[in-house]
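All protein chains but one are shown at their positions in the complex.
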Amino acid sequence: MGVNSYSFRVRYAETDQMGVVYHGNYAQYFEMGRVEWLRALGVTYKSMEDNGIMLPVISLRIDYKKSALYDDLLTVETQLKSKPMVKIEFDYILRNEAGELLATGNTVLAFMDKNTGRPIRCPDYILDKLQK
Amino acid sequence: MGVNSYSFRVRYAETDQMGVVYHGNYAQYFEMGRVEWLRALGVTYKSMEDNGIMLPVISLRIDYKKSALYDDLLTVETQLKSKPMVKIEFDYILRNEAGELLATGNTVLAFMDKNTGRPIRCPDYILDKLQK
Amino acid sequence: MGVNSYSFRVRYAETDQMGVVYHGNYAQYFEMGRVEWLRALGVTYKSMEDNGIMLPVISLRIDYKKSALYDDLLTVETQLKSKPMVKIEFDYILRNEAGELLATGNTVLAFMDKNTGRPIRCPDYILDKLQK
Partner (left out) sequence: MGVNSYSFRVRYAETDQMGVVYHGNYAQYFEMGRVEWLRALGVTYKSMEDNGIMLPVISLRIDYKKSALYDDLLTVETQLKSKPMVKIEFDYILRNEAGELLATGNTVLAFMDKNTGRPIRCPDYILDKLQK
């Protein structure tokens, strides 16, 4: 249940007229974080969807500490909060290149069968990888 | 082949740190324009998709004249350019509340069968409505 | 401290390949909600910024209940949670045209002096309007 770090640069399109990153765009940053966390585990979210499993977000929490600026090289640290069952929960920490804390976040996602739309348990191939 | 006008207010999220609407967001404005043009004709794009027809954009042209600002009430005028065959082409004019010309645009979209991914002709129920 | 309702239609651009509105876009919906809440009170957020006051978001919470779909006519109900001091807090309820509950949300924003970047108290002209 290690932490995965992923770095990316703020796009101009992501700023607003306050001169900082629009607060709603952090949802995309956290998403990149958990997608790369999964990839580091050896799973792609794309392949999960191709195999009939979706992961809709059921809750999102963001606490904003300091503004992210255009062209900043940001790093999102993603950490699994507990063993996934029918849901999977992640904590996020967003920092700029100077290491300053910009935001913390949390998302809960639900494993869902793509065809039936019904909740399902976390697939074994993910649980297996988590135990290694 | 009349013109349809659709008005909407600029969202904060649509601005960038230049203090104006981010240029890429005009693609959404033109899309709202043609969706409302269709609705005025008596067709919803949603029902077209539900009936197996998609309309991917194959070209987009935008000429920017004057900036759109946060909270501006904009109006997009959408005009069909010619009788649709396998493609459908629209011209757009974007104005602010003072009537100032902000941008002109053009899109070409292709009728596509959702299941096969192959191009198809404009459905008759649209051609019929256009002749009235 | 009444509730303000604001309705708008889901844009195609707001959907993702899950076939529903991308979860991060709800931040924009809630923003429209509080902007229209302010307008109903007789204040525009634009004029506040023009007069040197900014309202950065310091926390965002969203609980997703049911998916919002393309072309849905959504309504966001925005309610002030308590008398604003240096912060202002809103609760949101998002429903579709059938009245189904799609999401609930909460944001806390801070009054900030645009020039100094320092926190300030809620301007009197807003408190005055709230007492009427």
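We just call them A, B and C in the order they show up, numbering each chain from 1.
Everything that follows uses one rule, which is that contacts are C-beta pairs under 8 Å (C-beta built on N, C-alpha and C of every residue); 3 or more make two chains touch, one makes a residue touch a chain.
Because the structure is predicted, anything quoted here is derived from the model rather than measured.
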**Of B:Met18, B:Met85 or B:Leu127, the residue in touch with the unshown chain** = B:Met18
**Request:** Could you tell me which of A:Val20, A:Val35, A:Ile88 or A:Met112 touches the chain that is not displayed?
**Result:** A:Val35
**Item:** For subunit B, the residues touching the chain missing from this view
**Value:** 17-18, 20, 23-28, 31, 49, 54, 56-64, 67
**Message:** Touching residues of subunit C against the unshown chain: what are they?
**Reply:** 12-13, 15-20, 22, 24, 70
**Complete:** For subunit A, residues touching the missing partner are 11-13, 27-28, 31-32, 35, 44-46, 49, 70-71
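Just so we're on the same page, only the chains that are shown with their structure count from here on.
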**Request:** Give the chain pair that accounts for the most C-beta pairs in contact.
**Result:** A-C
**Fill in**
Between subunit B and subunit C, the Cα-mean centres are separated in Å by 27
**Whole-Å separation of chain centres (CA-atom averages), subunit A against subunit C** = 24
**Intercentroid distance (Cα basis), subunit B paired with subunit A, Å** = 33
**Asked** Of all residues in subunit A, which are in touch with two or more distinct other chains?
**Response** 17-18, 20, 24
